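Note that this complex is displayed minus one protein chain, with the remaining chains in position.
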Amino acid sequence: MSIQFLQRTLKNHTVLASGILGNSKDILERVYENGCGLVTLKSIGPEQRDGHKNPTVIDLGCGMINAVGLPSPGYLNMENEWAELENRNFPIIASIYGGSVDEYRRVAEYVSAKKPDFIEINISCPNSEQHGMIFGINRESSRDVVSAVKSVISIPLIVKLTPQAPDIADIAKTCEDAGADAICAINTVGPGMVIDIESGRPVLAFKKGGLSGPMIKPIAVRCVFDIYKAVSIPIIGLGGIMTGEDAIEMIMAGASLVGIGTAVRYRGIDVFKKVADEMDAWLKSHNLSHTDIKGAAHKD
Amino acid sequence: MSIQFLQRTLKNHTVLASGILGNSKDILERVYENGCGLVTLKSIGPEQRDGHKNPTVIDLGCGMINAVGLPSPGYLNMENEWAELENRNFPIIASIYGGSVDEYRRVAEYVSAKKPDFIEINISCPNSEQHGMIFGINRESSRDVVSAVKSVISIPLIVKLTPQAPDIADIAKTCEDAGADAICAINTVGPGMVIDIESGRPVLAFKKGGLSGPMIKPIAVRCVFDIYKAVSIPIIGLGGIMTGEDAIEMIMAGASLVGIGTAVRYRGIDVFKKVADEMDAWLKSHNLSHTDIKGAAHKD
Amino acid sequence: MTTKPITDQKPVMLRVTNKKMENPGYATLFFDFNLIFKPGQFIMVWIPGLDEKPYTISHHSKNKFAVTIEAKGIFSRKALTLEKGDLVGIRGPFGNGFDIRPGQNAAVVAGGCGMAPLATLVEGLPESITFIHGARSKDFILFPDRFTIPREFCTDDGSFGHKGLVTDLLAHRITHGKPLDMVYTCGPEIMMYKVFELCETHGIPCQVSLERYMRCGFGVCGACVCGKQVVCKDGPVFHSKALREMKDFNKKALLKSGKEVDLSLYFSWRCQ
Partner (left out) sequence: MTTKPITDQKPVMLRVTNKKMENPGYATLFFDFNLIFKPGQFIMVWIPGLDEKPYTISHHSKNKFAVTIEAKGIFSRKALTLEKGDLVGIRGPFGNGFDIRPGQNAAVVAGGCGMAPLATLVEGLPESITFIHGARSKDFILFPDRFTIPREFCTDDGSFGHKGLVTDLLAHRITHGKPLDMVYTCGPEIMMYKVFELCETHGIPCQVSLERYMRCGFGVCGACVCGKQVVCKDGPVFHSKALREMKDFNKKALLKSGKEVDLSLYFSWRCQ
């Protein structure tokens, strides 16, 4: 059984979230072989960037906090990877970020020419001083980035949003109007901070970091629910999905596909297959199809 | 050992969060007898209001989601309680909310005349359509409410903020400039949504609700950290505090007092005594005082 | 769906597996599920799209439990229209339950639907106990044929058993026969108060199961406070000692808004 998403055929509804493992073709392929329908590359930026010092990723039990700091080889330094990815047998999303509208445009144009299946603009990352989030909390800047990117690319555009926007549905609608083909929600929540009391220091080297995993699921579900009411383009729902039931919940909120990130930690790299199988089993036992449940939580 | 807070003497650093048990003098007294230094009444509104239908409060394992919906007898319908509270032997914060600047002012003026020790304005509650949160995410409206209330009361003013503000430190500074005597941070996070997949319905009757408890602690700590840098008035830090170590973490972020809400569920009504004792034990074993650790996470 | 444990966290959905109309106003809904519980504890019953309310467990066996609901307001009337196969959400159990003492000389005093939480209690008590049950009329006697332990009945209208109050029968029992060592009671609060007074007069320890408006069920929101007690968590069953200090017992209750009112007003408000 395969499914359609923006004119592409995918083997199931699961998506690898950006920033999780997605550092090379080999590992992306392994994720795909482990049941993932669509894999996202780690966000690519305008220049080479190391990201923050460690600790950058800390597990908190019911999720994680991270401030990796958008490390990236820089879009011009990835020729090997693009060459390898040309001969892939799986669909990919190339995630990108920038520090200005112009940078987003430049990176997007270059990356789009490398023919990933989709391009995703991360206008929502909270872990860097200069990059990202500011665009996604504001209507005008979201629109500017989306229009600029849309005008230079030839592949479908996904916009990844932050739950820190005062009204995420409004931002989503703005992006749709500016030409976005799909919405991805949500990026990490917060930011948060964890202080080690023995040393009196924030544990993350960057001090603050985004929250992910089970503890953010209610926020992700609410965001997808709100966005679904506001737009008619498809939504990739993610944030805390661990099981097939979580995925069903996200789809009932209005998601077309479900992204998985942090759950790789808790259920292993084959979490994609597990979630896809659990979804199928649930649907089968309830005699329902994906179409039956999509947006089902919106009925009264 | 007792401590000072805005010219009042408190027996320790723990505060009962608003909306937790604080429905009558008897139960507030019991909370005080169980080790709480300062108790907050459930937020009082401009008129009698039932709040939402059930389910209103659901435990999620690493915290709770709630949309109680600001039930209130209405400030004019509480004569019995005020009469009882007049003869109290413990300090109280009266929390209030309104739907307009004028309502805040009216409720505040009336309540202030009943001589609670402090008044707290809740400009941050996300669980009602007309009330609250909108004031706390916006600089102008926060300022207007704070100035209006400040002008009609004769007791110290605490302003309770929401983490949904795009820049909570900026709001805190605005409130300080408008006359706030202390900041209370944070109210619940989100809102979030939990959908029951069997029925396809949001579990909360109001659909969305605020998150509290351990899962929001990193966000609360970050907010207090940010606010501490921006203001010089004291901060009541709350959100997910369960143990003495959590309280120490919050104080290191910059809090003067620590609020406790959801932990009543996990550790019982005597959580206040437990947390206070654990704090003392920790400080003693580290040969440190409260003053030594306050804001300690801000050193480099 | 029924394999997940039911906890005090988010509701687990169960299908009604059976429904029994006890009389025109009472129905018992059965569920196939192995619930771990103690007599006197309660669960929150969620009808999706409507509301969620606390109910006691009225039947309990290894793989089955039931709630017995009296049609009163919107929620309970709707509950009586549920049919086999309908989905409801359950969370719990909550509260402390009865403190069951091995004593041979206990009395159980039930009023109306207050029979519900006492039923599973009675099933665990020895044959020698005194078992008193009152209702407004014969039709409202819940579980007339359920117990092997003999019951003394009374009705308001005299249509079954003694015409009068359960307290008449209890007073009689106290002065005839072996001294009672415990009285368990559930029913209208005024009735329970009378039972408590009687017990106090005769120095008999007593346990009553209280009812207040509830939201969380686990001692956080404060909706259900009664004096210094949190009914959902410290109760719903209270011993004489707590009752003596509970100045709101049979006097005051909080409305949904948190407003404190006289108990009579409380019950009339709940009509809406």
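Quick notes on this one:
We just call them A, B and C in the order they show up, numbering each chain from 1.
As a convention for this text, a residue touches a chain if its C-beta (ideal position, glycine included) is under 8 Å from a C-beta of that chain, and two chains touch if they have at least 3 such contacts.
Keep in mind it's a predicted model, so treat the numbers as computed, not measured.
Taking the full assembly into account, the omitted chain touches A.
Screening A:54, A:151 or A:289 against the full complex identifies A:54 as the residue touching the chain left out.
Within the entire complex, the positions of chain A that touch the omitted partner chain are 19-24, 26-27, 29-30, 42, 48-51, 53-61, 64, 66, 68, 71-74, 77-78, 80-81, 194, 196, 198-199, 201, 203, 205, 261-262, 264-265, 269.
In this section, only the chains that are shown with their structure count from here on.
Think of the whole protein's Cα atoms as having one middle point; the chain whose own Cα middle lies nearest to it is B. Distance from chain C peaks, on a Cα-centroid basis, for A. Per-chain CA centroids place chain B at a distance of 35 Å from chain C. Centre-to-centre separation of chain A and chain C, using mean CA positions: 50 Å.
The multi-chain contact residues of chain B, meaning those touching 2 or more other chains, are 60-61, 194, 201. Within chain C, residues 49 each touch two or more of the remaining chains.
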